[in-house]
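The complex appears here minus one protein chain, its other protein chains still in place.
Then we have chain A:
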């Protein structure tokens, strides 16, 4: 064979399977991330493994402990030679060799000390992952992260149930990667689409051509026919759409015409509901950040406002056209021509949005070209699926404004909320008794009793009445959670660490790449029942 292979660099080859998920833009963001892991726990190391393998930029592990026998039983990033060594150093050695592209370093310090006495240590990091720290440190860290706009992931992982919580700055996502992003505008075809559709004389076509007319044209022509028979009225209802279906069926020449079957299968796209804008988008448009554009506005909001301006003007109540056409039964020429009709409209809409962006920049004395064309184009392509995730701070959750009513409802209906309570109670237990529940091993009915007292305290701190609290404590789910937690014997397990490692790393990747939709804000994974729950606390 006399072809020479194109020079695809080694990195692109290595990362091929993930580039198909988040493309070069996502990969670049990943490679610029700088993450700090507090405590070299098994779970923490598993999270890092799933970030280092895809090429995260830099990671620093902070831990002052020395490796003990116990650690080696559950942490894959410790080996027999690690025994007695500083844990941070030992795990970093085995994590670094997973991928030479990532920079993995260690600091032999107690996370608690760094948090209280050396906050400047955290300056270079964009994200902090805190595993199995005490609540006191978590709260301090949360406060620091809020003030410095860093993202914080708090992880608690013992035994068979793990929890992680995200706190971070406002997180807009343009590339949410929706499942079915097709937008064909059949309900209100734009001028060029109408024109293209009307250029077909279906009756005059020979059999082959007739069977290769794109279904979009078939539908639009049937709609026109129906409108003529109904005084120019727009079809609104389900029964009216059925009448259009009948028109299409009549137009079918043979039972083999796939394009006509596609038309029938796609009639639902005429429904008015499929033209209204999604609630997430409406929320973005109505957000104060979208209303009040200033020189300090984030690019996302400036473009959002530009799209809203387009929507209210040239768009006539429609978002910019994404311009993508799914495959359909058609000959090549017609398909490509139709595709170009959609692409041209998308280009026109994009140009109008860019006009609005420039107007906003000018009105606020922001330099022209501050916002890249690529970003505006991406926004236009994805405008129907954008999402803004806002995280409540830990302070709001625990101190200022806890979601007591929601929590009570969850405790009554969702087993896994009990574990959230139990983990909080475990911290109070540690404060009082200077040891963790179950750390003495075995069944330890004494610890179960003591832990239950702390759970009652947590419920009380949420302003839940004693009466209600007593009922909640007696529920089977709560009883089990307290008993099971003690039986975890205060140790991590390999399997749960691996699983939480997977879930938390996935969320971290979503946050860094700004693609796909991260959870908001707490995930509980129960490895006993193999169930998960997401709570917005």
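We adopt the following convention: contacts are C-beta pairs under 8 Å (C-beta built on N, C-alpha and C of every residue); 3 or more make two chains touch, one makes a residue touch a chain; residues count from 1.
Convention: contacts and distances are computed from a predicted model.
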item: Undisplayed chain, where the name is taken from the UniProt record, one of "N-acyl-aromatic-L-amino acid amidohydrolase", "Eukaryotic translation initiation factor 3 subunit F", "AP-5 complex subunit sigma-1" or "NEDD8-activating enzyme E1 catalytic subunit"; value: "NEDD8-activating enzyme E1 catalytic subunit"
item: Residue in contact with the excluded chain [from A:76, A:121, A:190 or A:285]; value: A:76
item: Options A:121, A:190, A:285 or A:335, residue touching the unrepresented chain; value: A:335
item: Residue among A:159, A:251 or A:437 that touches the chain left out of view; value: A:159
item: Chain not shown, touching residues in chain A; value: 1, 3-6, 8, 10, 13-21, 46, 49-50, 53-55, 73-76, 79-80, 97-99, 159-160, 176-177, 212, 327-328, 330-332, 335-336, 415, 441-444, 476-477, 480, 483-484, 487-489, 491, 493-496, 498-499, 501-503, 505-507, 509, 516-520, 523, 527-532, 534
